[in-house]
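Please find one structure pasted underneath; my questions will follow.
All protein chains of the complex are present and in place, except for one that has been dropped.
Chain lettering (A and B) follows the sequence in which the chains are written, and residue indices restart at 1 in each chain.
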Amino acid sequence: MSEIISDEQTKTNHLEKSVRKFEKYFSIFLPFLTVLGAFLVSALLIFIVGESPFEAIKALVNGAFGTLYDAAFSLNRSTPLILAGLGIAIGIKGGIFNLGGEGQIAIGGLFTTIVGIYFQMLPPYILIPLCLLAGFLGGGLLGMIAGYLNAKLNINTIISTLMLNYIGFAIVSLMVKGPLQEPPGIYIQSPKVGASAILPILIPGTRLHFGFIIALIMAVIIYIVLYRTPFGYELRIIGKNEKAAKYAGINITRTKVLGFLISGGLCGLAGGVEIIGYQYRLREAFLPNYGFDAIAVALLGQLNSFGIILSGVLFGGLRAGASAMQRAIHLPQSLASVVQAIIILFVAGSSALSYLPKYFAKRSVKNDTE
Amino acid sequence: MILNEILSVFTSEYFFVVIRMATPIILAAIAETFLERSGIINLGCEGMMMFGAFFGALGSWLTGNPYLGLLLAIISGLVAGGFFGFMTISLKGNQIVVGMAFIVLGYSLTSFLYRMILGIQLHPVKVAGIQAFDIPLLSQIPIIGRVFFQQNPLVYFTYFVIIAAWVIMYRTSIGLKISAIGENPKAADSMGINVIRWRYICTIATGALFAIAGACLSLTQLSLFADNMTGGRGFFALAAVILGRWNPIGATAGALLFGAGDAFQMRLQAYGIPIPSDVLLAMPYVLTLLAVIFFRNRSSYPPSALTQPFEREVNKSHGK
Partner (left out) sequence: MQPIVQMSDIVKTYPGTLANDHVNFDLKKGEIQCLLGENGSGKTTLMNVLYGISQPDSGQILLNGSSVKIKSPLDAINNNIGMIHQHFMLVSPFTVIQNIIMGEKSPKEPFLDFQTAAEKINDISCSIGLPVKLKAKIWQLGVGDQQRVEIIKALYRGAKILIMDEPTSVLTPIETKELFQAIKKLTTDGLSVVFITHKLEEVMAISDRVTVLRQAKKVATIDTKDTNKKELANMMIGKEFIKNIYSKSVHYGKTVLDIKDLYVKNEMNIQSLNGISLSIREGEILGIAGVSGNGQEEIVDSILGVKNPEKGEIFINGKNSSLWKTRKIIKSGVSCIPFDRQNNGLVLELPIYESMMLKGWDELPFTKNYLLQENQIKNFTNTKLKEYDVIAQGASTKVSNLSGGNQQKVVLARELSSQPKLLLACNPTLGLDLGAAQFVLQKIIEARNEGSAVLFISTELEEVLSISDRTLVLFAGRIKGEVHQNSTMEEIGLMMAGSETTNLECD
């Protein structure tokens, strides 16, 4: 092939190279920019409603990481977020948008509670793994229902996962008001799980429990599954290009249903770990909105295990800090959710930000020529 | 017998409630139908409805006039819709993710502002609501008059919206343009239809409709604002769009189904029928899921370009 290389051609090649280089650093930098932007907007909101943003942020950070006890509690709150966030992330990698985290967390908690109460004669080294497995299966089953409906009957997963959330809540409510209610039936809650089901506390005197370590281990396992196993490869190919997967002979139905099982299972595990690590008994809405927050955690963490740990800790800190903030100054706790929503918006908009390097590079070249 | 009691639920009073309960879902479902026809899915219609519910109540509380409340709700909807459009059309953010953010934002921002503006209250603050209005003559017709024409003005507005939606979708060049940009935006663009502009028009106009749907809850059904008061009605609307196969009349039918389910469980609860209330509360959601399964249709597909942002000139790395 003969090559005609003109000035324009070399210029565009050069441009391409510098853009790629810049993009590489930019993509690492982006989540931090996102969080910063979201906090600036939130500060503005606080200012508009007539409070001092500095006081608010000070109270928030203080509440979240001010003392060892606070920091431990932030990690306690981040544990279910990391687990569920990993679940959401592996789903998205496989092209599955799991909006059913809420219900899966609830059912996971229910299954774990049942095992933790009825098998409490077992020793911890058997009972704890059994509880975790039950939680995983509980969430996974609910996820699999959506996966199966989608694969076999072509039912939209957005609708099915959203509806299954409410069905999951209803099942938990029925259980804690009925067969699972703590005698004599005054409070709407289950009895405590057996002592041998309870996860050990990591730092004495704090609420940081072994569940956090489980979350870290799961982050590593999920990374290995996604990038080091044929199954993970198949799932990622389906997520990026289902047609190519079909032509390569990947069993899409099986892989996707398994993907739903794992995605829902991790959410269920989040619920289960919360029960045997912190709350010890089942209540209605025992992790409110964590299923939705997990989506934000997964997205902000760029669907990457390490990123999800970081963003999980951030969101856990927000959760923990917000209640402290509400006590310290008169800002409602729901501010934390507002901040989270703004972070999600920034994450969504950041795909546009990733065009920035290209845009600026192109402009600078244009200016050179003019 | 339980069966007799259940059957006794179906009175004209019941159908009156069905229409009232279905109204916000119908409005939201029609709005979502138009939006999805134009190629945009708004998962956050639940959040948009929360804005409408809150600002409607706020306006009514500030002025004492529910119609000014409705106006404030509409303005909030226009702003929210425009912002949703900016995020998804101009910034090309993932529509599902932006929708997600709107769900969370709708719940949390209204809750935050409610506490900031009204302070922490033990009981929800009552506001002036929109009163029912009997339509002369029509409301006198036996049964039908009670069911359809002794409703509140927002219900009558909804009747108008249903008819207008059908006419616009199937009889005007606007409907043709909207369907075209949702099915094949490149083709529409090459025929001189401004895809970006029409998608913005859709997000902004439907933002207002979502807000009115939310205001239905706070200004006609309850006359107060409460946290999370939409209770998943936005999600019903999403399901109704699928059930109605992206046709405004179909969406209306789907929304009526959920209204019927909702009204049914309310009636059963009121009659004290011995079914646990959680089962009853979960019924509309189970019903929705079953309806989506039962009425599934493999030959009916969503608009081809749904969720895909439009770009006239694709920046491909190799020219052709």
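Everything that follows uses one rule, which is that a residue touches a chain if its C-beta (ideal position, glycine included) is under 8 Å from a C-beta of that chain, and two chains touch if they have at least 3 such contacts.
For clarity, every value in this text was computed on a predicted model and none was experimentally measured.
*Asks:* Taking the complete complex into account, tell me which visible chains touch the one left out.
*Replies:* Missing chain, whole complex, touching shown chains: A, B.
*Asks:* Among B:V9, B:I174 or B:A205, choose the residue that contacts the chain missing from this document, as touch is defined above.
*Replies:* In the complete complex, the chain left out is touched by residue B:I174.
*Asks:* With the full complex in mind, choose from A:S27, A:T67, A:N154 or A:T229 the residue touching the hidden chain.
*Replies:* A:T229
*Asks:* Spell out, residue by residue, where the missing chain touches subunit B.
*Replies:* Residues touching the hidden chain, for subunit B, are 171-174, 176-177, 179-180, 183-184, 186-194, 299, 304, 312-313, 315-320.
*Asks:* What is the set of subunit A residues that contact the non-displayed chain in the whole complex?
*Replies:* So the residues of subunit A touching the unseen chain are 1-2, 4, 6, 8-9, 12-13, 15-16, 19, 227-230, 233-234, 236-237, 240-241, 243-244, 246-251, 358, 366.
We adopt the following convention: only the chains that are shown with their structure count from here on.
*Asks:* Flag every residue of subunit A that touches subunit B in the complex, lowest number first.
*Replies:* 49, 97, 99, 149, 153-156, 158-160, 162-164, 166-167, 169-170, 173-174, 177-178, 289, 292-293, 295-296, 299, 331-332, 334-338, 340-342, 344-345, 347-349, 351-352, 358
*Asks:* In the complex of these two chains, what residues of subunit B are touching subunit A?
*Replies:* Residues in contact with subunit A: 43, 87, 90-94, 96-98, 100-105, 107-109, 111-113, 115-116, 120, 232, 235, 238-239, 242, 276, 278-279, 281-282, 285-286, 288-289, 292-293, 296, 298, 315.
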